[in-house]
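This is the structure I want to talk about, given as structure tokens.
Note that one protein chain of the assembly has been removed; the remaining protein chains are unaltered in position.
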Amino acid sequence: MPMNKETGRKMSLIVRILDSDIWYSFTRSKVTMIAALITFLIFASALFAPIISPHNPFDLASLSLMDSLLPPAWSAEGDPNYLLGTDDQGRDVLSTILYGSRISLAVGLVSVAFAAVLGITLGLIAGYMGGRVDAIIMRIADVQLSFPAILIALLIAGTVNALADGMDRERSAFTVLIISIGLSFWVQYARTVRSSTLVERNKEYVQAARLIGLHPFLIMLRHVLPNVMGPVLVIATINLALAVITEATLSFLGVGIPGTQPSLGTMIRTGNDFLFSGEWWITLFPGAMLAILVLAVNLLGDWLRDALNPKLR
Amino acid sequence: MSKFGRFLAASALMGAFATSAMAEKSFDYAFQGSLKSLDPYTLRETFTLGILTNVYEGLIKRGPNLEILPGLADSWEVIEPTRWRFHLRKGVKFHNGNDFTAEDVVFSAERLNSEGSDMKGRVPSDATFEIVDDYTVDFILASPNPILHYEWELWSIIDKDWAETNDSVRVTSASDTAETPISMMANGTGPFKITEHTAGVNTKFEANENWWNWENREFNIDKVNFTSISADATRVAALLSGEMDMVYPVPTQDIKRINSSSTLAALTGPELRTIFLGMDQRRDELLNSSVKGKNPFKDIRVRQAFFHAINAEAISSRIMRKQAAPSALMISPFLFDNADQFERLAYDPDKAKALLTEAGYPDGFEIRIDCPNDRYVNDESICQAVAAMMAKVGIKVNVNAQPKAQYFAKILASGGYETSFYLLGWTPGSLDSHNIFANLYGCRDDAGKGGMFNIGGYCNPEVDALAKEILVENDAAKRLDLVTQAYKIVTDEVGYLPLHQQGLAWGVSKDVSVAQRADNVLRFEHITKN
Partner (left out) sequence: MLAFIIKRFVQSLVVMLVVGLIAFVMFRFVGDPVDQMVGLETSIEDRERLREVLGLNARLPMQYWNFISSAAQGDFGTSYQFKRPVADMLGDRLPATLELALVSAIFALCAGIPMGVFTALYKDSVLTKLFQAVSLVGISLPTFLIGILLIYVFSVQLQWLPSFGRGEVVDIAGWSTGLLTSSGLKALILPAITLGLFQMTLIMRLVRSEMMEILRSDFIKFARARGLTPRAVHFGHALKNTMIPVITITGLQLGSIIAFAIITETVFQWPGIGLMFLQAVQDVDVPIMAAYLLMIAFLFVFINLIVDILYVVVDPRIHIEKA
């Protein structure tokens, strides 16, 4: 391997990711490569949904109730215009899946980012300040753990809707999801960062930084962050999968993205009602899409965890 | 479970062993909502009151077609316009063996209007009562009221002695710290007794062999088990798997599946509830709309345009899967004899566009519709479909669908009528048009004085005057004429956009026969099982 282990320690995250060991383990695992390919495809199709999807399901004027509940194109009553059939409002299922995964991924990514930023910040503060501040933050973390996302979402949904009454339903629901999913995930980041910070805090370079007038907090940020990036990335990947699932679950409880601009979760929830009545395509296709997406992201997370864990290399 | 419930459960269990030799017929059914308190005066809600009328009875009764029949009162007469005389049925006993007499009626009437009761007004609060003899009681009213007894089927008569000995004279109130016995057990005169009640979960009933009409009973079941199943899919699954003899409501999309089974059938019929859209005609500027400084709904052309833009047939056939009847009026045709004189404005998007242009909105405008998502059959889907239809005439409708708790908190008087365009359903409790004119069309002020559920604030003093006449008119033909006149005015002015009467759908095993009433009340006394 061309890279030298000595310099590797100080290298930035991106270079470390491309570190040969990891790259090697990536190319060795077929499952991981397939998972990465699928993830990439789903992200790309979500990103380019407006270009590649045959219809725009969010354009209400284009919907016709008379085209509702059509089965997939290959069955006898299917319409070639609608490859995977239509839902109860006459939306093309294929297009809605593409647009819907865009919303699901957006919810997942933004809420994970929110959780990571919040968790890293609080973890750094707790680890660095210690004492009472640390105790308070960690106790909040304890209590936080007892309130899973579903409870938080049920509570804040009403609050957000009431406070932001003029807001679109889509936007306020999005806010509710980000806050509640984000709030239920931050603890893991905070704990990881805190323990790493506790180790660094007493090292000499932090003391030295203080002597030359640099704010030690900034120093910590620069030195702690690279150390915890590996575990943080692993947590984030697995959280992304979990966030997409949680969004779907929340929509079952009625606090998800509303039906006019459905996410994958919303589609599954509405489709759920049609499961016994024989209109299986409304729920089965989005369900399959969701499962494939979550599976692929989880596999990537698994691989990342193993690859970054020196004990298992 | 309380000690009482546990005792009952234990005795019911022993009873089951003792009688298992005889072929017992038990009827298991599930409903979406749950039975919370057993006190028949704490919640004015059709399901709760309806299930309790199997245990308690009212002075009148309604048959399978909602026709008025004698109940605990054998007969009644209007002696003077303001004095009604009720002759009570003799030989009726409460479940505990007490005799039913005039005292119980007066006690119940007073309890009905007491603090904490949610049934106030079902007997006018200014009425007085005179006990003529043990089986005759007079109601003296302050003003004539031809429909005094219309809602009395769901007014349960309670045993005075029993209530007094069981600390249940006062109505169970939410601020009580200990439960009142009457919210946990029941003592009525009806054909069924409650043997076990787990609030919000399930309730078990047993036939009452001492019922006054036992010899002429229609039913042949010995036990009824009611379970609350709130999730639609689970409820349907419980029927499909054969665990239940009946479940309701059945989601519209599952009717076909149930009918395709060889052992099940979906019993469908029109319900009395009218689903409609309301428009804010009171504010000077609409909430959540792109139009500023004026209220387009004050212009009748805009209201007509909205009416023409909505394809109620498509909603009925697609969203409701034919389980709804498009309606021209705010009342079910079953409750108004001249309903056939009225027609919906035709579905005509071009005309709608023309009307909007004429009114000064050639490019349409933007508005939000508030909508419940767990209250009426397919409520959110209807709102979405309306939004898609309005989009075709240039009106951008943003759908704000919320759970009923948040929805009603906002749009009703307590929330300051915070909506400018909304979907609501209404069943006149008295099964009579006056209820519609008073509640939905009556002028109101900002606090809700007047037509309390006239959320859009439609107001026409002429209609109010007619409503007052309707209330006191004792002559049926004259009354019908007045009602028709009033409907003419409100439909011409497009005060509301009625959509349809939603359908009832009960999923029933072919082994049982039940009577489906248009008010969605299940009476056990009409159930037979093979």
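Going in written order, the chains are labelled A and B, and every chain counts its residues from 1.
Methods note: contacts are C-beta pairs under 8 Å (C-beta built on N, C-alpha and C of every residue); 3 or more make two chains touch, one makes a residue touch a chain.
Everything quoted here is computed from the prediction, not taken from an experiment.
Asks: What shown chains does the left-out chain touch?
Replies: Looking at the complete complex, the unshown chain comes into contact with A, B.
Asks: Thinking of the whole complex, not just what is shown, which of A:65, A:84, A:112 or A:290 touches the missing chain?
Replies: In the complete complex, the chain left out is touched by residue A:290.
Asks: Any idea which of A:206, A:219 or A:248 touches the chain not displayed?
Replies: Considering all chains, including the one not shown, the answer is A:248.
Asks: Can you list, in ascending order, the chain B residues touching the missing chain?
Replies: 1-2, 6, 9-10, 30, 34, 36-37, 39, 42-45, 115, 118, 120-121, 172-180, 183, 198-202, 227-231, 233-235, 237-238, 240-243, 374, 403-406, 408-409, 412-415, 429, 439, 447-449, 452-453
Asks: Applying the definition given at the start, please give the residues of chain A touching the unseen chain.
Replies: Missing-chain contacts on chain A: residues 135-136, 139-140, 142-143, 145-148, 150-151, 154-156, 158-159, 161-163, 198, 241-242, 245, 248-249, 252-253, 265, 268-269, 272, 275-276, 283, 287, 290-292, 294-295, 298-299, 311-312.
By our rule, only the chains that are shown with their structure count from here on.
Asks: Counting only Cα atoms for the centres, state how far chain A is from chain B in Å.
Replies: The answer is 45 Å.
Asks: Flag every residue of chain A that touches chain B in the complex, lowest number first.
Replies: So the residues of chain A in touch with chain B come to 59-61, 63-66, 68-69, 88-90, 158, 161-162, 165-166, 168-169, 254, 258-260, 272-279.
Asks: Which part of chain B faces chain A closely enough to touch in the complex?
Replies: Within the complex, chain B touches chain A at residues 232-233, 236-237, 240, 251, 253-254, 256-257, 288, 311, 314-315, 318-319, 373-374, 380-381, 384-385, 387-389, 391-392, 396-403, 406, 418.
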